[in-house]
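Note that this is a trimmed complex: some chains were dropped, and none of the rest were shifted.
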Amino acid sequence: MLIDRPAVSLDDYTERARAVLPPDVWDYVAGGSAAEVTLAGNRRGLDRVAVLPRVLRGIGTVDLRTRLLGRPYAMPVGVAPMAYQRLMHPDGELALAAAAGAAGVPYVASTLASTPIEQITGAGAEVWFQLYWLRERAMVRDLLDRVVAAGCRALMLTVDVPVLGRHPRDLRNAFRLPADVVAANLPDGRGALAHTGAPGVAAVAASFAPALRWADLAWIREQVDLPLVVKGVLDPRDAVEAVRVGADAVVVSNHGGRQLDGAPASITMLPEVLDAVGDRCQVLLDSGIRGGTDVLRALALGAAGVLVGRPLLWALAAGGQPAAREALALLAAELTDALTLAGCPDPAAAAGLRTVELR
Amino acid sequence: MLIDRPAVSLDDYTERARAVLPPDVWDYVAGGSAAEVTLAGNRRGLDRVAVLPRVLRGIGTVDLRTRLLGRPYAMPVGVAPMAYQRLMHPDGELALAAAAGAAGVPYVASTLASTPIEQITGAGAEVWFQLYWLRERAMVRDLLDRVVAAGCRALMLTVDVPVLGRHPRDLRNAFRLPADVVAANLPDGRGALAHTGAPGVAAVAASFAPALRWADLAWIREQVDLPLVVKGVLDPRDAVEAVRVGADAVVVSNHGGRQLDGAPASITMLPEVLDAVGDRCQVLLDSGIRGGTDVLRALALGAAGVLVGRPLLWALAAGGQPAAREALALLAAELTDALTLAGCPDPAAAAGLRTVELR
Amino acid sequence: MLIDRPAVSLDDYTERARAVLPPDVWDYVAGGSAAEVTLAGNRRGLDRVAVLPRVLRGIGTVDLRTRLLGRPYAMPVGVAPMAYQRLMHPDGELALAAAAGAAGVPYVASTLASTPIEQITGAGAEVWFQLYWLRERAMVRDLLDRVVAAGCRALMLTVDVPVLGRHPRDLRNAFRLPADVVAANLPDGRGALAHTGAPGVAAVAASFAPALRWADLAWIREQVDLPLVVKGVLDPRDAVEAVRVGADAVVVSNHGGRQLDGAPASITMLPEVLDAVGDRCQVLLDSGIRGGTDVLRALALGAAGVLVGRPLLWALAAGGQPAAREALALLAAELTDALTLAGCPDPAAAAGLRTVELR
């Protein structure tokens, strides 16, 4: 019934998803690491960015189109890489990728996708592939070959997961993946990386590669000829490193509050990262984006675009591909609205807006 | 019963109105755009302005009289332009204008008034006309002719509505105007601008003119020989533009949190706007004013006066013209009280008070 | 029953008083003016002052004795002037003054005391007299003669009441003084100054003197040869005026949040007032003091002492003179404790402590 009425904000999907998902699955998505201070901080950090609208700028119609990584998209928004989307809905990655395709935005496929990458790229969206650098380099090698062959448009290396963060909700729920949801792109998807509900991170830590260094990115650059995005940077010094090794873009992110708890809101660090590398690569942002106003906040501070995570999983859970499409259309409408009200004919114009701290 | 007892603060009318209005109408007035961050921020922004009273200044009686736009009024307060006042009470605009007249304050009639402007100007108040610049210039032209003929004293151009903001409450309530409440001053009042409850802004957007530029104000100046007020400025650069094209006053406003959500509290931007144009035009403020202390805050920061919105609609809903009169009298009493306690014989003296940030 | 157990903090009396007083009387004391923003701000302002204790200072026993206005008292605390204490308890002013005497602290008798000043001075405490400058100078003249004859030790002129602040709680409760509680020191105690529950301040305003100026204090100085305290200063410029006209002390105060709502916490203004006049007169503080830690905060910032208001009325209501005595003893114990823990052998030493802002 709820689902019969159109959503008026992305938060509507949160409640709908909560109604349909098993509580432990809902917690797995909604939760953050440790005391969830960073998770809450993302919201507060965004709300503190007040944007000064300009008026009478003669903007006519707003044009949301944006180039990301040199390619044209319908708006400055991408679907964040998120594991195991079949937990949300039987159609999983295929549904969300198809929705992204319909919306004209990039879909970032996770290393831990529960659908083979070759099927995802067939769903209609431009697909970027998110890589977790696993301990066995051969496994990475094979994966990259498939990624290129499948026609992915960019490679996004997630660097804030040397190990998985501890998620108290999952530990409390003894959360385990159901048998039919596996990391479909890994040799032994289930056994290797599944969330096992063990109280430590030992079970999965074995698969990640905390020993990785910036120098190792050179190896990646040799393997694939795709634009490279480094996701999970907060300290401007790391953004500088990323550019030095050849990143085409960085994503300022705290992984939606799921990795180091106590890290600042990503929006808080955006200005400094832009100062450090904004003239040398594109800077994207994620963590906490919940509507058009949030996108405007990021654009006003200078981001080239944002990734959106949980809200799209909630939409997927609430109503599969149609709901996910609707969610992206709603976001586009909200962003059009926010830009119009701020006097900006396009996303780039937002960089000229002033922001003040809301207290 | 509640209504039998005199209100002791403007907030009392809020509760009374809630008791008598249909919930969706109450929401239409009370609500703001998007996540209502700016709506809440207006209150917080005002509360953070602490005013230092002066003592033993020999003030005798306080004299609230103030000149706004070169004309004398009984206090530095005006009734903000608000659409469709017949939603509140059958007497609508006529009742509120009459109350303004009795209180000696200007009544700003909205382009979207539900009563013809010629009747409003006959209700006893000095009327300023608020203009929404519509797409069809001929329509604007006709309206301005009527405005002048009806004897309006000033023209207030609202510049923060290139399109209507998205109001989640209205969308959720599928709020529609009742058949008998129309934009009485527009050729096809109902069809053109009514709130349709559609989930997008498309239906009404068609009527507004986002392509308007500052240069177009020259055209307005030629049409009417009335003082010009620009309402809806937050960025000081826009205040400078307004003065450049000949505005006699600007209203620092975020439209009561109904347009760009994420915009700062208007009180937060007041000092900067005053720095930019305070010596060249009058600066008014609205958004969140709820009592005499709030008026004092704005005056202490240097505003020439304020507009009050929702509280007067609530009074109108609660008890028609008598209640609206009572509300304005209460506000005058509170302001007299606040000025007396602050050691100010008149509104102008408040500009000499110091403010500190309350934390 | 509650009353059988000793209070462990001054707040305990608040609850006890609430249990025994008629609700409208409780509200009259507890409430503040307008939106009660300043009332709440006093608490927050104090809590934000973090005091850095010093250690191993060899303090032995703490000696609370302090000179105020050149006379020795048992601690740097006085009973704030408060009207109509017979509202709390039949023994009213006599009980609280006796308690002050037992505690060795000054009792400030209000112009609006419900007991004749000659009886109050006989109750055992050193009494200071608080003067509201009334419109009729002859009335003031008579009062001052009686004050001197009765043996009061100081004259405290309250300057923040050009009119009484509007108290929404009282208006809502239509609060009126009971017939047997009158301003016992005024010719027509009841009629002149009683709280009438009228929705304006007109009824009582007639008795106060908003036209008073600093210059008029010269007249006062001629009438009485007592130390002069000016109570109700927040702006340092007013403190300078007070010293200029010969004040021996000022009380930084917002009248416990009962006069100008929107005024800052008095503790917030204390440092600036001390900078302005601290070397030329004693600076006291009131508004929000609720325990020994609060006294320490004021002392650490440089105050010579504090006045305590409502908590002592609550104690009086809860248990008459014994409870008021107990409350002052508790405050002394708390202050001894706080000074000991902060490494201060006496109140004066607290001025050497550093404070930081607690956030």
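By letter and in written order, the chains are A, B and C; residue numbering begins at 1 in each of them.
Definition applied: a contact is a pair of C-beta atoms (placed from the backbone, for glycine too) under 8 Å apart; a residue touches a chain by one contact, two chains touch by 3 or more.
Quantities reported herein were computed from a predicted structural model and do not represent experimental measurements.
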Item to check | Subunit number of the complete homomer, 3 shown here | outcome: 4
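By definition in this document, only the chains that are shown with their structure count from here on.
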Next on the checklist: Can you tell me, using the touch rule above, whether these chains form a line, ring, star, complete graph or other shape?
Outcome noted: line
Checklist outcome for this item: Matching the CA atoms of chain A with those of chain B requires turning by an angle in degrees, to the nearest 5, of 90
Next on the checklist: If I average the Cα coordinates per chain and compare with the overall Cα mean, which chain comes out closest?
Outcome noted: B
Checklist outcome for this item: Chain centres from averaged Cα atoms put chain A and chain B apart, in whole Å, by 41
Next on the checklist: Where in chain B do residues touch two or more of the other chains?
Outcome noted: none
Checklist entry - Hey, which residues of chain B end up touching chain C in the complex? => result 6, 8-9, 47, 49-61, 290-293, 296-297, 333-334, 337-338, 340-343, 354, 356, 358-359
Checklist entry - Mind pulling up the chain B residues that touch chain A in the complex? => result 34-35, 37-38, 41, 44, 48, 159-160, 162-163, 165-166, 168, 171-172, 199-201, 210-214, 216-217, 232-235, 237-238, 241, 259-265, 268-269
